[in-house]
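Of the protein chains in this complex, all but one are displayed in their positions.
Right after this comes chain A.
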Amino acid sequence: MQTTLETQKQRLSKLQPLIALFVLCLIIGLLSDKFFTVSNFWNVLRQISVNICLSVGMTLVVLMAGIDLSVGSVLALCGAITAGLFKMGIELPSQNLYIGFTLLGASLAGVLTGALLGFFNGFVITRFKVPSFVATLAMLTVARGLTMLWTKGFPISGLGEQFAYMGTGWFLGVPVPVWISAVVVALAVFLSDKTKLGRYIYAIGGNENASLLSGININKVKIIVYTIAGALAAVGGLMVTSRLDSAQPNAGTGYELDSIAAVVIGGTSLSGGKGSIWGTVLGAIIIGVLNNGLVLLNVSPFWQQVVKGFVILLAVIIDKANSKNG
């Protein structure tokens, strides 16, 4: 009897973000007649697709009780590299060499760069036992600096229609960025729920000592996860660059905070081991709807930030209260 009551309570606490989203939509819908329209629906989803990519990677990292502050800068660098390679290629005048890049080649190079930077994060964290907060904070600065070097401080613009498809195109009636983030989410859900790697991620976050002593190669798992987070930040970078038709040197500033917010609102514990990709997706949608609603209601962008801050606090307080009861 008691156990069924408990599981019911647990289920209810899992539903909380969903209920919150529902209530939020209802309120905004009552206040604004533009909210419940098809175009606004796609609009919200398209706007959050970048954050979803970042937040999915962030969820995997946070599940291991880590944090990745570098995603915003990595996004900017990878977007700039892809844009630069696609537009100008690599020229080596001394050897009379020019390498041109197709859209696919340039995109792969961008994603590969993100993966490499993530790998480097993971390597530093595991090899030198640097706290993830510090290691990725350093990467935040390094990647931003590299972006400035690569772009010389100027946007790389005029990338063409082909490039813009990724950020602004439609496929089967759905915006392309929404497709991309949906695929990312599907892969991440599969990874976290159905694979050995996913199980190890939860185990490491739940008890790193016990995982180590169970013969899990925790360093390998960590490096893989940071690599994934870096690659996903790069995917986000491609979408941002494509949507703006321009790689901005200061793109993605502060995005790490939005993604951490989505993870936390989605119920993933910052101390690791507890949470889910679906929760994060909900968290990202809640933030997106909130942003969208505040814009529709003509609330000043400054107030939007204040409101967002309190929503994050509220989410964590509710989560704390739940875990105390459970």
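The rule is short, and it goes like this: contacts are C-beta pairs under 8 Å (C-beta built on N, C-alpha and C of every residue); 3 or more make two chains touch, one makes a residue touch a chain; residues count from 1.
The definition used in the following text is that contacts and distances are computed from a predicted model.
You can't see one chain of this complex, but its UniProt record names it "Ribose transport system ATP-binding protein", from the set "Metallophosphoesterase", "Membrane protein", "Ribose transport system ATP-binding protein" or "Sigma E regulatory protein, MucB/RseB". In the complete complex, the residue from A:L15, A:L31, A:L97 or A:A210 that touches the missing chain is A:A210. If you put the missing chain back, the residues of chain A touching it would be 3, 194-200, 202-203, 206-207, 209-217, 273-274.
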